[in-house]
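Remarks on the structure that follows.
Shown here: the complex without one of its protein chains, the others still in place.
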Amino acid sequence: MKMPEEEREVILSQVGEVLKDFRLSRESLIPVLQKVQEKLGYLPVLAMEKVAGDLGIPAVDVFGVASFYNQFRFNPPGENEIKVCMGTACYIAGGKIALDSFERRLEIKEGETTADRKYSLERVACVGCCTMAPVVVVNDKVEGHVTPTRVDGILLGLETGRQNEGTGRDGEGRQNR
Amino acid sequence: MSAAPVQEYYQKLQEEARTKSAAQKHLPRVRVGVATCSIAAGAIRVKEAFEDEIKAMGLEAPVIDTGCMGHCYAEPQAIIDKPGHPPICYGKLDEDLARRLVKDFLVDDDPCFEFAMAALEPNDFFPTFEDYPRGVYEKKMILGQCGFINPEDIGDYIAQGGYAALAKALEQEPEDIIREIKNSRLRGRGGAGFAAGLKWERCRAAESDIKYVICNGDEGDPGAFMDRSILESNPHLVIEGMAICAYAVGAAQGYFYIRAEYPKAIERVRLALKQAREKGLLGQSVLGSEFTFDIEIFAGSGAFVCGEGTALVNSMEGNMGIPETRPPRMADSGYRGKPTVLNNVKTFAYVPAIVRNGSAWFKSTGTPESPGTAVFTLVGKINNAGLVEVPMGTTLRTLIYGVGDGIPHDKEFKAVQIGGPSGGCLPEAMLDVPIDFDSLKEAGAIMGSGGLVVLDEDDCMVSIARYFLEFTQQESCGKCTFCRLGTKHLLDILDAITRGEGTPESLDTLMELAEDVRDGSLCNLGGTAPNPVLTTLRYFRDEYEAHIREKRCPARVCSDLILYYILPDKCSKLCSACVGSCPTEAIYTREDGIKAITQEKCVKCDNCLKACPPEYLAVIKLSPPVLPEQQEGVKN
Partner (left out) sequence: MSAEVTLTIDGQQVKAVAGEKLLFVALNNGIYIPHLCAIAEEERPSACCRLCFVEIEGLSRPVTACTQKVRDKMTVRTRTPKVDRLVKTGFELLLSDHRLQCRTCPKNGACQLQMVARERGLKLKTGRFKPLAKDIPVDHSPETFSFDAGRCVLCGQCVHADQNIARVGAINFINRGLKRKIGTFNNRCLRDSPCTECGLCVKACPVGALTFKT
């Protein structure tokens, strides 16, 4: 895939912006990658090459570090990011069932993005909201007590453009109406 | 040493803070718990409802963010302080209730006791938290202010005596502080329980101009969130502990290593650091003394293994988070090859109180070998889930039944999982084990960083072991043979057992391999990864055997070994709740009106079982997965 010149320009200038705030050394690598991903949504190949060049380290090292950590992505995320918590409390409360439901409804597996790039589905290892298990994080908003019915509700909410405010015990009641 | 100026400087700070808080004393205040979990429960909406209603009523009453009180089962919560009344805590709030409290209590003086959880001060009308069983067993050494003070206002912390310990420490010789911490026998709360004082002493003794202090907030145990909660609820407590440590060991730079999954914690710590700098509590010449110390935040990128010290340091240096062999120890050669103290969030949180009150005070709680308190996130099948702090030596039974109020829905207790993926599962017979580093280790579990998950009769121990192995296998850094490949084979064997494909030999291989991964791995992640397998094999071997010999999952969890069935004699022909709940249209209505399941279509999502009204309870799970019709067929 050839990248249009404009897109290359955007990436290079964004990465350049990010790098201005850092000391150009290997120690800055992870914070730099975090910032780049925050701006671009993912780590394009070109961005990693630019980071490697400016920090003065082999590109393969940048790729190695980026591929080691869960946080970094090499493809643009879906418009809506759905993260299913798989912490212990969520697991025993049916987190797997929630994940299965999302997989079934979106017809993708965890770690994938739908063909229309509308949704990406991930599993995360505990967001620290164990008392509301099972928990799903939808576009950085935590949804608690997620049953398969609630999965339908969440997706419906995203489809219709308004993410349902309610979660947990009262949210569920409202969803049915 | 410039002793007097430090006290003077501090007194002035405290004076300022107290004057400012006294100026508001005459006003009613609403303190809303706003931490990650409360936000998830709707705390922001509740807070806005309070604000809107207060405005609409034309009242002057500040609405303040606080952190988490630990009563997570009752989120969202708020504390209302109204002059003339004791402060009262309300739980399970929603917007309507918030508006009503403004009208009825703030305007009309009715405290609405029917919605109150507890009062915060003894009074003649309503019980306090200390009057409940939980209050009797709990003892708060580090969580005391969580949920009560405003984590976004340093003045709140200072007004209540915050940073007094730092001021006191700066008047002492570093060696005196190290001696006090050593005497206190404070053990690291990150998991292994290594004596904090010894680490500090070694780092102090190490020859180097540059030393570092790092706070390990890479809390990765699934099912544990105490570090997040403390950082979100009382960040200055940890900052103060780190500053004291830095002074004691001779470090000028500190770091918070916090998981990127905890944005709220990072945000609050960042703000706290900024405020501490503004007040002269960090930076050049702390509290007017000659001590210089500042702290930066490093956001972890999501790798459980980074909780391991050498991996954490590698990650801070811009590398993969991969553990290294030891020695050298961190205290001799850590971050950038310099002497480094790395302690857990909770460990640092104990420091100010120990410096303030002395080591004898600290040792008066807990057991001789494990003094102080233990902080747990009590979750799973438990009535009062939350963040709890009990003296070391408290039994598991007290913790679960006394503090946590037992198992919901009259289910039977099966096991308690302590210490997360590195810990183990203990059965009923071990419930009288006292909670301390050594007793738990002897029982096969570990203190870990404080995750405690209660499991009941509906939980399958093989599946739990499999769950943890899946976690460690996915989080293994992949460096060493035993952890990379050993955990994979352990997982595959467990997988096969949960699918009913285990053989009697699989248990032997499982046991042998688990022991070898424990003994052969390079770091503690691999070394402790087999613990969930080893403890479940030790205490719940019968469940493994049921899966293998009878293809039966006793708790009816493993989806390949169960099927859903609608009892014809219990099914109400008039109700079709199950049909509506089924996501795959597997449930149909028979000619006689009774519902039945097309097994081929069933995805075992559990919806129908939940949907079936309690007066019928017609949907059941069967294991082994044989329909009653087939069973009869076999008999004939």
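Letters A and B mark the chains as written, and numbering starts fresh at 1 in each.
Operating definition for what follows: contacts are C-beta pairs under 8 Å (C-beta built on N, C-alpha and C of every residue); 3 or more make two chains touch, one makes a residue touch a chain.
Because the structure is predicted, anything quoted here is derived from the model rather than measured.
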item: Of B:Gln11, B:Ser364, B:Thr481 or B:Thr598, the residue in touch with the unshown chain; value: B:Thr481
item: Per the touch definition above, residue among B:Glu171, B:Glu324, B:Glu428 or B:Asp606 touching the missing chain; value: B:Glu324
item: Interface with the undisplayed chain - residues on chain B; value: 303, 320, 324-325, 328, 473-482, 484-486, 488-489, 492, 509, 512-513, 516, 519-522
item: Where the unshown chain meets chain A, residue by residue; value: 45, 48-49, 52, 57-64, 67-69
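Heads up, the rule we're going with is that only the chains that are shown with their structure count from here on.
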item: Residues of chain B that touch chain A when the two form their complex; value: 36-37, 39-42, 45, 72-73, 75, 94, 219-225, 228-229, 260-263, 298-299, 301-304, 315-322, 377, 379-381, 385-386, 417, 420, 451, 453, 455, 459, 464, 467-468, 471, 474-475, 477, 581, 583-584, 603, 605-607, 610
item: Chain B-touching residues of chain A, taken from the complex the two chains share; value: 25-31, 33-34, 57, 64-65, 68-72, 86-92, 94, 97, 100-101, 104-105, 124-133, 135, 140, 142-144, 147-149, 152, 165-168, 170
